[in-house]
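Okay, handing you the structure first.
Missing here is one protein chain; the remaining ones are kept as they sit in the complex.
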Amino acid sequence: MTTTTNPEPATRPAASPIVNTFTAGRLPSYAPWLVLGTAILVAAAVFGVLALAAGSGYDWGGAILVGALLYIPSIWLFSMLVEGRRRAMDRLVTALVTGAFVLAMIPLISLTITVVTFGLARFDAEFFTFSMRNVTGEGGGALHAIVGTLLMTGAAAVISIPIGLMTSIYLVEYGRGRLARGITFLVDVMTGIPSIVAGLFAYAVFSIFLGPGTRTGIAGAVSLAVLMIPVVVRSSEEMLRLVPNELREAAYALGVPKWLTIVKVVLPTSIAGITTGIMLSIARVIGETAPLLIAAGFTASMNYNLFDGRMQSLPVFVYTQYANQGNPPEAYLDRAWAAALTLILIVMALNLIARLVARFFAPKFGR
Amino acid sequence: MNLKRFGVPAVIAVTAALALSSCASNEGGAAPEESASTLSGNLVGAGASSQDAAQQAWIAGFQTANPDVTIDYDPSGSGAGRETFLEGASDFAGSDRAFKDEEIAAGGFAKCAPDSSIIELPLYVSPIAVIFNLEGVDTLNLEPATLAGIFAGTITNWNDPAIAATNDGVTLPDLAITPVHRSDDSGTTENFTDYLYAAAPAVWTWEADGVWPFEGGEAAQGTSGVVDAVTNGTGTIGYADASRAGDLGTVAVKVGDEFVPYSPEAAASIVDASPFVEGRAEGDLAIELDRTSNESGVYPIVLVSYLIACQEYAEPDNVELVKAYLGYMASAEGQDVAAENAGSAPITDALREQAMAAIDSIK
Partner (left out) sequence: MSSASTAIKAKQRPGDRVFSGSAVFAGSMILLTLAAVAIFLIVQSLPALFATSEDASILPTNFWAYVGPLVFGTIWAAALALIMALPVSIGIALFISHYAPRRLASLLGYIVDLLAAVPSVVFGLWGIGVLAPAVQPVYSWLVDNLGWFPLFAGPVSGTGRTILTAGIVLAVMVLPIMTAINREVFLQTPVLHEEAALALGATRWEMIRTAVLPFGRSGIVSASVLGLGRALGETMAVAMVLSATGAVTFELLTSVNPSTIAANIALSFPEAYGMNVNVLIATGLILFVVTFAVNAFARWIVSRRKEFSGAN
């Protein structure tokens, strides 16, 4: 990743030996923490009184939440009184932005805890070496689904990354006039294809050419590619547009051909963003259930051939294990959660690899 | 060049997949030395998801006995299953309802010989339990009209006198009732509403339908969704496959003069107490369920799911396999396997005899 300078305005006056002119009228650096602590204490006290009055149990989550909410106006008020309107606004936004981040962490942490606690029950060797062939009730594994997911997502990526990336290059570097506008428009339309429609489409196309009821891994891959391409195009386009024109012009001025400029200058500059976009698009499709259920079908056995026979995938595995539980239901639920955990770990690994790749190729310049 | 760069994760994914290519430990390898089976091939079925747990068990049992056979059952839903079978994309179908007379008359079963009739076998019989989540209450006795009132939204509180009247000694809380129904189109809903319409026509005025007939109450997806909603809610009541009732409270419904809790035997006996649909071809064992039966020990809220095959196949390739697999499902062993793994009600010997005769006629 390219890095960014992140000037800290608060550190600027600190070096000065003359205290008064720069730090007068500023809240001390510990002030935000003090205000936050007080706010939570006040909220906790209020909740305590309420809990006593209602005779119910003490709600820790609620107290902390209300306290955090209380912090936002109080830091603004203090800053307003001491530092003036502009700094108060700055502190308010800082509080809000940090709050947004903390807020987003709540579902993430809750999800992670849920998936890990339920998923670990069956996260064992058998899970990664067994398929579900001839397995009822307890035991069994998801090897067939893991292989299917990797193969189908891989095939979808092989189809859509070149197409998506080249299209975004066309749109940013070459595209003029009608065709470019048309493609932008169509990519917009494509983002709107509901995943289930993509599945129906792939199923219908392969039924026409290979006979009715054909369900193969490649049909699943095609439906995923239909969903993946617009995400790749939109995100890469956005990143390519952000490459400063000065860089391109400098390359042209040195007599570098346009295509080489794109490959050697434009792409490396934006590679971190593009990789993020591509990883997001993979993460987007690897968890798709509905299209794969329709296009690639469902099986309990291993299948390594994309072009022949039904193929299982992890999300479909999760879904069918959850939706069609047998006896005992816990065995099915445990397998579903373990598969969900596996899927998330796979995406994490892919993400990590992509980041290393991006770091390796990104130009080392001082941003 | 950029391909090389961005292809790396994909390439790694593919290589990883190839590295995983050593066969699953439970597949292959196991030499079929003791198996005398000569059957081999690939059978595809599709249809009702209600049967899925049973199908998995049947498939496992059948494949173990016949190692060269692979059977795939696609729990894509009854409608999709019938459609798939109609267009010839599957060898057999599972369906929560039999084909209608006009559908059979229209014909066009692509897998079947031109003049062949179809075989429909009620091999999966499952009681539908009415489940509820009420602290300290494990079972309730309810009249059909009371049950219909609860689901129709006319009885809205658990302390309603109509509920109290049939439940002496049970403390009913002052709590709103949240009826939960299936939000998807399902055979379970069709059978449940069929029962309500037949047993309490004065309160329940909607005909049987796979889709919940009015806007009201809470909706949840699939059996699992209903069970989850009932489990996680307060004062909730819903209906689901009995095998999934778990620790939830269940309702005993009034049949004749007694209150009957669900049980496999009670569910199987309603099938025997009901007549076959008239005017069907030989081997078409579609059943007209008698929901208002007053016979003792009969539990009327059941789901009957059919296995559907051709009487005569156009291509002879898979006929032996179809016959063997259907025969296995109908056998006492097959029914016991399903009962153990899916909580279904084993069919009676009388019905099995007829089913076996029908299977033998397949060619």
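Going by the order they are written in, the chains are A and B; count residues from 1 in each one.
Note that contacts are C-beta pairs under 8 Å (C-beta built on N, C-alpha and C of every residue); 3 or more make two chains touch, one makes a residue touch a chain.
Quantities reported herein were computed from a predicted structural model and do not represent experimental measurements.
*Asks:* In the whole complex, not just what's shown, which of A:52, A:120 or A:242 touches the removed chain?
*Replies:* Of these options, the touching residue for the absent chain is A:242.
*Asks:* Which of these, A:132, A:314, A:331 or A:357, touches the one chain of the complex that we don't see?
*Replies:* Of the listed residues, the one touching the omitted chain is A:314.
*Asks:* For a quick check of understanding: of A:96, A:120 or A:250, which residue touches the chain that isn't displayed?
*Replies:* A:96
*Asks:* Tell me, which residues in chain B touch the chain that this view leaves out?
*Replies:* That gives, for chain B, the contact residues 49, 76-80, 82-83, 176, 178, 180, 183-187, 210-212, 215-221, 225, 228-229, 232-236.
*Asks:* Kindly note down the residues of chain A that lie in touch with the hidden chain.
*Replies:* Interface with the chain not displayed, on the chain A side: 1-7, 9, 86-87, 89-90, 92-94, 96-101, 103-105, 107-108, 110-111, 114-115, 162-167, 169-176, 179-180, 182-183, 186-198, 200-201, 204-205, 226, 229-231, 233-235, 238-239, 241-245, 248, 252, 257-260, 262, 272-273, 276-277, 279-280, 283-284, 286-290, 314-315, 318-319, 322, 336-337, 340, 343-344, 347-348, 351, 355, 367.
The working rule: only the chains that are shown with their structure count from here on.
*Asks:* State the interface residues of chain A toward chain B in the complex, per the touch definition above.
*Replies:* Touching chain B: residues 129-137, 140-141, 143-144, 146-147, 150-151, 153-154, 157-158, 161-162, 165, 211-215, 263, 267, 271, 274-275, 278-279, 282, 293, 297-302, 304, 310, 320, 322-327, 329, 350, 353-354, 357, 361 of chain A.
*Asks:* Contact residues on chain B for chain A in the complex?
*Replies:* Interface residues on chain B, with respect to chain A: 1-3, 5-10, 12-14, 16-17, 20-21, 23-27, 44, 49, 52-54, 56-57, 59-60, 63-64, 70, 72, 74-76, 84, 87-90, 110, 222-224, 243-244, 246, 337, 340-343.
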